[in-house]
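Since the structure comes first, as structure tokens, the remarks are kept for the end.
Note that this complex is displayed minus one protein chain, with the remaining chains in position.
Right, chain A next:
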Amino acid sequence: MNFEHILYSVDSGVALLSLNRPSALNSFNEAMHLEVQQALKATLKDERVRVLVLTGEGRGFCAGQDLSDRNVDPTAESPDLGLSIERFYNPLIKQLQAFPMPVICAVNGVAAGAGANIPLACDLVIAARSAKFIQAFCKIGLIPDSGGTWFLPRLVGMARAKQLALLGEPLMAEKALEWGMIYRVVDDQDLREEALTLARHLATQPTKGLAYIKRALNQSFDHDFSTQLDLERDLQRMAGQTQDYREGVKAFMEKRPAEFKGE
């Protein structure tokens, strides 16, 4: 598929979606949003794909909203910033969370504004050592959107969430790792390959089972204990009906590696 603002390819069960407006630190304009939507739709339809990797081209991962695209004119009537959130960011965040396969985010550089929170909606975040996360919203009078106020307290605790959101100071990749916000930090030049290696591994795993796992974990924050136990029961019921479960048990009994098909 040909896109102008993103790169998209599928190989060995892995869909690689790379934000590609490097001159604008991959910040989102409407056209890029639409292309991302289209690519995610294609990913869902493509039966070969069992893992999604999200990354960025150039030195940054994503600088959030392209402010020049929003036509912010301080002298004009106040804009409704909720519109683009309603139309683009919230659906994207919800879709990434609910994506029926693992989503890896390879944060290759600066991740600011919405760009700092999109990775948090993914399942496994690997960051380049030089990457930094900046909740830049407070610097221009806004609040962390794209799930920022939801993800941050859950990942790093309220005190650190407030520090990040109220001060807008950059959080370096190593610190983000120490705080439990991301999964791994690797040297800059190794990032893409490390992310793809992990993705290729996951692409051989029981995709449906993995999707149920992320669903259960994501929903745990909304549920009380007994509701979550009910959810586990229901998802396990569904997992038990997959072909991969049969294969997993069979391979275990036969003492051989399982060959999962994601079905």
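What we mean here is this: contacts are C-beta pairs under 8 Å (C-beta built on N, C-alpha and C of every residue); 3 or more make two chains touch, one makes a residue touch a chain; residues count from 1.
Definition applied: contacts and distances are computed from a predicted model.
Participant: What protein name does the UniProt record of the undisplayed chain give, "2,3-dehydroadipyl-CoA hydratase", "2-oxoisovalerate dehydrogenase subunit beta", "pre-crRNA processing endonuclease" or "Protocatechuate 3,4-dioxygenase subunit alpha"?
Facilitator: In UniProt, the chain excluded from the picture bears the name "2,3-dehydroadipyl-CoA hydratase".
Participant: Just to verify: which one of A:46, A:178 or A:234 makes contact with the chain not shown?
Facilitator: In the complete complex, the chain left out is touched by residue A:234.
Participant: Touching the hidden chain in the full complex, which residues of chain A are there? Just list them.
Facilitator: Chain A touches the chain not shown through residues 215, 231, 234-235, 237-238.
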